[in-house]
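Yeah, one chain of the complex is gone here, protein chain that is, but the others are all in their spots.
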């Protein structure tokens, strides 16, 4: 069992709903990232995904696509991301998860990449374009380095498939509350509840619910049905609209 | 035998070389035509072709094509051409030949057209797109009205074909000194002499030589080998370049 | 019915239409052509050679496609389409042109000339010239050169010289006149590749013969794949070559009704259209080498014509078709520009095919009639060409605003490039 799972399980005992936020490394800049993280820390978030920018972010929605592209265009490298992650884990208390696309890992070399991740203090990694069927070797290396391989469960999965996904997973499960890419709006309704219920059947890992969380009532819903709310696009949109002030206001309202 | 043939045979006894000129009815205008004809009369030409403008003058060269089109565009009708011809034959002493395309005749009706031609005082007609094989009925009507059907002989014809052409012909023979359309340049050389000789073998009608006559030496050549020089494009070009003065000068030089 | 058996009548005449009205200087040339053509027509090996060439170079046989969606939508007759658009160069014109190419080779000539209006025939001829290694000159009305630059572009790239004819209306008929002028000068080494089943005998017969490959294939394909002959067949009629090509396959099938579809343009009235038979604005005349119906005035001078489809925008029509029309074997209908663009849109949307604007005339008439027929009946349309090469014309016909903006932007790019 990964130390991430332990960490989350413990935190969950004190909190109705854990929070995972998201930052695209180097977008708008590493300085901005740092300021965002400081605010997230203030609001006591439990985990942050640091996304390594990739030129083909095919599982991301428009805002993150733009962020990925802008970061690359401004010269952000994989090395920069590791360096930043190192600083972040040294300074903040939340756990850091690497998020990105498999080619970034593959191109660096699986072992080297994960070793660097571990060295930079990450607690796990999420690679949405890497299905578990292709991931076994990588997950094994991760497990040895205490890096939790975060697996996604989706409403289209059969129960058999959910069981198989659960087998490979560690840390927590990222349940995709609806079809579509990041930033799509989701009504937190019965259908989601049913789906999260199916995931709960399949695993005893903490369940994160993602895609489209933006209001207090989403948090309340997740608190009732799952463990972790994933705040992605909504936070970035707030930052773009008004930097510190807007992001602060966003979290204040969300976590009121 | 047509009276045209008689006329030409007689004139030929007094002159080395007879002259046939050409006017496109209504181009540039009937007034201009009249002035041209007055000059031609001064130079004692023996025949004039009055071309009835047609929209598809496919056997004409660029200058006459333009003239045909301009005449039609300015509203010249077949009726105008007959009226003009009537005035010309009443006033001038040269013989007048209708020149044009078969559709003008066909569309008016063969008999009606030829009757009008006869009434307007024409001595014959030249329809370069009407092969003799398609012309028998028309030629018969013409003969009855003493309108000579002018037939073309060309260098590509076999001796057999020349004989057949001779059978249908009356008035004179229009020998086409070279391939091509009106206005093409021809070197009056041995080849032409040989061709005219072949025509001479085929018929005892006067022989006109056409296409490209523009200089005194052409006339000398024709005087030696045939009977009638056809002056077409060169005269129109002179008129276009300088009206009366230029046309006068042209004939003066040509017939010196 | 053998239309081309002249033993009981004048050679080259169909009823009172046809004939050979050419300057005497071409007499020998046309006789030679008649002879060479007659020999070729009687030589089964020649047709074999032609077939083989069309198969390996142009992809024949072209298929007959069943338009299930359109048939269902209209709820009437079952609609089939003969796909001449799938030929190399994109229209039926290539059939005639390659056939004439083989004849030229037999005659030992080395230079070819051709007229073109829309550019389809010029494009096909330039192709044939490249393939046979002939020296090629294409005459095209200056107006058409300006309008149809894409086709000129391809012709030139295939090594043809394209001459802009500035006489007359500067369109197709003037290009034909210019070809005749070239021919009377260069007949020794030059063959005039006439583009449609018009002009002096033997062209109407010859072009019809090469195009008969369409109807021969189509008849067999209907029997093999559609379960029987069509009840009516539709072809657009410019000069008449694709219609003759299709109709010949079904002439002896008396139950098959043959429908020629002319350019109705803006509707009846002289100058508004290019319909010689369906409307009553044309009369018999003799021009461009043949006796047939022409759109002409009382003096026998030709009228301006109009059609959205450049390839149908012509003053005359194949004399055989006139003869068959008088004998009530072929029915003629005119289709207006508006009906044509509607039919084009429907073909694209429901079946994913893009008929040339010419061919869309056949579609429009067939659509009109099929809707009133029984589902057990069949109609066959000749899709004489594809429209995708004529994007400028079609975009104009459909009034596409995006297209206009694209052209404006391209023009700006080129300008910037030049100045930059």
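Annotations for the structure displayed:
Residue numbering begins at 1 within each chain, and the chains themselves are lettered A, B and C in the order written.
Just so it is clear, contacts are C-beta pairs under 8 Å (C-beta built on N, C-alpha and C of every residue); 3 or more make two chains touch, one makes a residue touch a chain.
If you're wondering where the values come from, they're calculated on a predicted model, not measured in any experiment.
Taking the complete complex into account, the chain left out of view touches A, C. Touch with the chain that is not drawn comes from one residue among A:176, A:213, A:235 or A:254, which is A:176. Checked against the full complex, the candidates A:6, A:42, A:58 or A:74 give a single residue touching the omitted chain, namely A:58.
Interface note for the absent chain: among C:29, C:78, C:96 or C:127, the touching residue is C:127.
In the complete complex, the residue from A:7, A:30, A:84 or A:101 that touches the missing chain is A:101. When the whole complex is considered, the residue among C:48, C:189, C:220 or C:409 that touches the unshown chain is C:409.
For subunit C, the residues touching the chain absent from view are 55-59, 62-66, 69, 83, 85-88, 90, 126-131, 133, 146, 149-150, 152-154, 156-159, 225, 345, 348-354, 388-389, 391-392, 395, 398, 400, 402-404, 406-412, 414-415, 418.
Mapped onto subunit A, contacts with the missing chain fall at residues 53-59, 61-62, 65-66, 69, 72, 77-78, 101-104, 106-108, 128-134, 151-158, 161, 165, 176, 179-181, 184.
Convention: only the chains that are shown with their structure count from here on.
The touch graph of the protein chains shown belongs to none of the named shapes. The geometric centre of subunit A is 66 Å away from that of subunit C, both derived from CA atoms.
Chain centres here are Cα averages; for subunit B and subunit C they lie 37 Å apart. Annotation: 97 Å between the Cα-based centres of subunit A and subunit B. Not a single residue position of subunit B touches two or more of the other chains.
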